[in-house]
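Have a look at this one.
Excerpt of the complex: some chains, original placement.
Naming follows writing order (A and B), and every chain is counted from residue 1.
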Amino acid sequence: MFRVSVQEAPFDIGAEFASLSAGRDDIGGIGCFVGTVRGEVDGRPLAAMTLEHYPAMTERALAAIAAEAEARWALLGGTVIHRFGRLAPGAPIVLVLAAARHREAALAATGFLIDWLKTKAPFWKKESFADGGEAWVEAKAADEAASARWGDEPPRCV
Amino acid sequence: MTSYRLHLLYFAWLRERIGRGEEEIEVPGEIATLGALSAWLAARGPGYASAFAAGKAVRAAVNQSFAGPEAALGPGDEVAFFPPVTGG
């Protein structure tokens, strides 16, 4: 089972590891990824990154991505936490944990989860630069390609 | 064919161009798909025209599931329009 959370507050990485593995001895490995806000974009200093999301859909989308990971690998549990709101440079944005008997499944599922989060979770990032400018982050072709290597169909425009 | 109501949501730069994040709207009955709806919305005014301008990658969800242009719409549906997602 996955724990999924969409939240404005920071997450506690150590507590999430502890909660995932508490009282268990069937786990052999836990893969993890933490994404953080970088302080500059192409050399232009960033003041903050603001994440907007689609509240009625977001948790459901994260749960669907987690369910897909559980269908593809024999996982013993996992965690997906995605933050929204205004985040300072250096702040953590997203946490993925995937536990399995063996490391191959744990690490593959970790990579899959973050790749699909990039293309299938309804979040939008806006960059607020130190010089006062603002810009919505554009989706990257590399992220679509990373997501597509797991076999999903590409998103369609209307 | 009678008109019907939809609940519309806009995110990110679509929200900014249209000038609101959500609205209830009465749609002509012949607007039966997501593709037809986005074309119809684009003609509602300059903000909408800018949001749905040709060449812009606009994506959508119907009732909180991603959907393509041929997706069917019906009374009471929640329809969201947004740019390609950039989370993670």
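Definition applied: a residue touches a chain if its C-beta (ideal position, glycine included) is under 8 Å from a C-beta of that chain, and two chains touch if they have at least 3 such contacts.
As the structure is a computational prediction, the values presented were derived from the model and not from experiment.
Only one copy of each distinct protein chain is displayed here, while the full complex in this structure file has the stoichiometry A x2, B x2.
By our rule, only the chains that are shown with their structure count from here on.
Computed from the mean C-alpha positions, the centre of subunit A lies at a distance of 26 Å from the centre of subunit B. Interface of subunit A with subunit B (complex): residues 35, 51-54, 56-57, 60-61, 82, 93-94, 114, 117-126, 136-139, 143, 155-158.
Put simply, subunit B touches subunit A in their complex at residues 9, 11-13, 15, 34-35, 37-38, 57-61, 64-69, 78, 80-88.
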